[in-house]
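One protein chain is absent from this view; the other protein chains keep their places.
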Amino acid sequence: MDRPRHQGMAKNTNMRWRLPLVCLLWEVAMIVLFGVFVRFGPEADAHWEEEKKEMNLTSDIENDFYFRYPSFQDVHVMIFVGFGFLMTFLKRYGFGAVGFNFLLAAFGIQWALLMQGWFHSFKHGKILIGVENLINADFCVGSVCIAFGAILGKTSPVQLLVMTLFQVTLFSVNEYILLNLLHVKDAGGSMTIHTFGAYFGLTVTRILYRPNLEQSKDKQGSVYHSDLFAMIGTLYLWMYWPSFNSAISEHGDSQHRSAINTYCSLAACVLTTMAFSSMLQKKGKLDMVHIQNATLAGGVAVGTSAEMMLTPYGSLIVGSISGIVSTVGYVYFTPFLESRLHIQDTCGIHNLHAMPGLIGGIVGAITAAAATEDVYGKEGFIKAFDFTGEYQTRTPSVQGGFQAAGIVVSLLMAFAGGAIVGGILKLPIWGDAAAENCFEDAVYWEVPEDEESDVYHMHNPDKPASP
Amino acid sequence: MDRPRHQGMAKNTNMRWRLPLVCLLWEVAMIVLFGVFVRFGPEADAHWEEEKKEMNLTSDIENDFYFRYPSFQDVHVMIFVGFGFLMTFLKRYGFGAVGFNFLLAAFGIQWALLMQGWFHSFKHGKILIGVENLINADFCVGSVCIAFGAILGKTSPVQLLVMTLFQVTLFSVNEYILLNLLHVKDAGGSMTIHTFGAYFGLTVTRILYRPNLEQSKDKQGSVYHSDLFAMIGTLYLWMYWPSFNSAISEHGDSQHRSAINTYCSLAACVLTTMAFSSMLQKKGKLDMVHIQNATLAGGVAVGTSAEMMLTPYGSLIVGSISGIVSTVGYVYFTPFLESRLHIQDTCGIHNLHAMPGLIGGIVGAITAAAATEDVYGKEGFIKAFDFTGEYQTRTPSVQGGFQAAGIVVSLLMAFAGGAIVGGILKLPIWGDAAAENCFEDAVYWEVPEDEESDVYHMHNPDKPASP
Partner (left out) sequence: MDRPRHQGMAKNTNMRWRLPLVCLLWEVAMIVLFGVFVRFGPEADAHWEEEKKEMNLTSDIENDFYFRYPSFQDVHVMIFVGFGFLMTFLKRYGFGAVGFNFLLAAFGIQWALLMQGWFHSFKHGKILIGVENLINADFCVGSVCIAFGAILGKTSPVQLLVMTLFQVTLFSVNEYILLNLLHVKDAGGSMTIHTFGAYFGLTVTRILYRPNLEQSKDKQGSVYHSDLFAMIGTLYLWMYWPSFNSAISEHGDSQHRSAINTYCSLAACVLTTMAFSSMLQKKGKLDMVHIQNATLAGGVAVGTSAEMMLTPYGSLIVGSISGIVSTVGYVYFTPFLESRLHIQDTCGIHNLHAMPGLIGGIVGAITAAAATEDVYGKEGFIKAFDFTGEYQTRTPSVQGGFQAAGIVVSLLMAFAGGAIVGGILKLPIWGDAAAENCFEDAVYWEVPEDEESDVYHMHNPDKPASP
């Protein structure tokens, strides 16, 4: 059965050669590049047994694996189940949400291992990888998943792979500028992941503006069970966000602190989201869209500052504000963006990632600028901001300035990159669907014919319902 | 569309001002109280770098974060996904189950950090928090999630927040009496979490007795897919229960032992639950209600004794018995409680938490009373029961007596607290729904109109099923 109807202005959405070609060529490229460049880092290499002695480590538990692997797995769940299921809220795009997210993330992490590896783990001509690289690759792909949220339902899998290729590249450049050139702290990625990813995605969807999208309006909503599937994504993102923000922080108190700050921020965010969701509706009813998304803004908004001495009450304040901003965004900004600025933002990433990401960058800059040796302790102060080597003389207020510069750079990279990549994706060769077939799995997926059986029932109302 | 029909005796369930007011006022209170009282504990504070040296710790891995964070995340999943999805079994209350659980738990963990902090982590006028506090806050909220199970579908979100406020307070008092005054061991919370939470919730639902609840009988059942959603909750509770019972045990062998005992008890519980579920039905068919709930009784029933030398076969025995008791409870006790005692227990928490909780308390008392230096080793004996300081001379049998006293105290606190809180919740100001609108998401949630499309199909049987 061909579900997409009105094939009047039908486009060719057949993926038979395009998708396999892109997947296979790129995978071969990955194999070749990994073959040339990627090797195990010292803590994953069988030589570790000897290395350990040289480094005077007395126990295998000193391996970075044990400091970071549990957090890595949580982050991994966020990327694949968290983002994947969060986007299943659409009534007929669950396969695309989970499946395309799976595809782009699986490609993205390979390419990110290379790109980030060249920038950060390149030694003697080889990229040496360990568990921290895996986390960073997942982080990088997180920014692609965010951008995917803006164009969800309107793009072909080939377009998504092309976007992933470019976005991972640009992410890595931006990250290098922030972390290495500006010497900015951003462990939870408010700037590098959320601000960059969201404004990149919003720019792309602006370029890909579809004036006739109301033709698929009936499919842009949710059904009862699709909203429950989406809550699986929401809750895993919410629960594991403390791991996200602490995954690559320094060992010890930094990881510990990041987790606590994020836990507090997220808890507060839930209350203000519920409050405003109810308040902004005439009948005071809660809206699942807000609960699914705005409750997460608290995690985004402490992404930069969680490892700093933000303090638990500071986290509550940031979380509270971001929940309000995000919910208000869903009610007022999203319709405005669509009608006035022609930004069609399927998942509302402007509310969940863009604005909270900016808040996160700003809070990070302020928290850094306000840091004192008194609050951090002498050694803690140096360790927290890595004020060593050429940065030995940097003061907190200067650090705050650089943090702020990091926001600006991320925004510029996102707008410029998004414009270029959006232009590339607009080429009529990628097999995207016509407006009336958007948000519809049957375009790219074999979909089981469950509705047919309903029709069957209707024609045979006297027969017992088939199981 | 207004789904709730028969608005004859309709109550005002509009949450527009009540819910936002409560959420925002309380969140502001949290911010103020956190600002005054809550600070990072030493292992999460940036001063750790210096503290480490004073404590002669050679490695960052000695930070409590690495001992407890993986278990914390598992517990976190149990509270939000475990309890949340377990309660989605109702056909039209999935949003309320997951969403209200999310709301009350997010508020509860903040308030619990304060309440438990004042009792247990108060130093020099400040509450110093670390990962163990986060776990304990989750535990405390677990008891509220349990009580929520009894009143599921019959209360407004404001009522739930009010209940959470009081229950967390009472929980903390009860916990203080047990752990500090009676010096009782209860790492997995058979008494403090399950017995207290369940009898508290049962008392509340008794006070809130609704004589006309059969008016919403059609919505008290499940549908096929809602039962599968509930199994997500069940399995995460089941799988992560070893983490729950071991999360705050002493480092080393205690955590290790707790996990093994819980693993064994839960495995045995599944078999006896399946056996009795099949046996108690004329056609021998399995009942999803039993599988979803009674399989978990084994985790509850070793909550006190898991960290003791219960031994694997002891765990199998306890798990087997609790599965039987719980399943029999669903078949015989729940109808009895409703018809005779007017206790309407939506999720059957009497079977899953109350009775197994009592078993857990009793098993704990017996296991403690039976402890010998021979079984625990000289140092292990002292460490296991913390027989130090003023408790240096306490004998196992005395400890067993105090453990038993802990059960009694928990019961008394639950009954008294539940009666008072139930009375407060009965006030006609909280916006709870009329009996015929119970178990119906449309009262408090914007619900997508998927059924409408079915109606639409029926009127147009010749049209192809819309996707």
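Letters A and B name the chains as they come in the text, with residue numbers starting at 1 for each one.
One rule holds in what follows: a residue touches a chain if its C-beta (ideal position, glycine included) is under 8 Å from a C-beta of that chain, and two chains touch if they have at least 3 such contacts.
The shown structure was predicted, so the numbers you read here are calculated from the model rather than taken from an experiment.
From the set A:Leu86, A:Met115, A:Ile129 or A:Leu152, the residue in touch with the chain omitted from the display is A:Ile129, counting the whole complex. When the whole complex is considered, the residue among B:Glu27, B:Asp287, B:Asp345 or B:Asp432 that touches the unshown chain is B:Asp287.
In the full complex, subunit B touches the hidden chain at residues 1, 3-5, 59, 61-62, 66-67, 70-71, 74, 91-92, 218-219, 221-228, 231-232, 235-236, 238-240, 242-243, 251-257, 259-260, 263-264, 266-272, 274-276, 278-279, 281-288, 291, 295, 309, 311-313, 316-317, 320, 375-381, 383-384, 440-442, 447, 451-452, 454-455, 458-459. Along subunit A, the points of touch with the absent chain fall at residues 14-21, 23-24, 26-27, 30-31, 34-35, 38-40, 43-50, 52, 59-61, 63-66, 69-70, 73, 76-77, 80-81, 84-85, 88, 92, 94-95, 98-99, 102-103, 106-107, 109-110, 113, 129-131, 134, 157, 225, 229, 232, 444-448, 450, 454, 457-458, 461, 464-467.
The definition used in the following text is that only the chains that are shown with their structure count from here on.
With centres set at the average Cα position, the gap from subunit A to subunit B is 31 Å.
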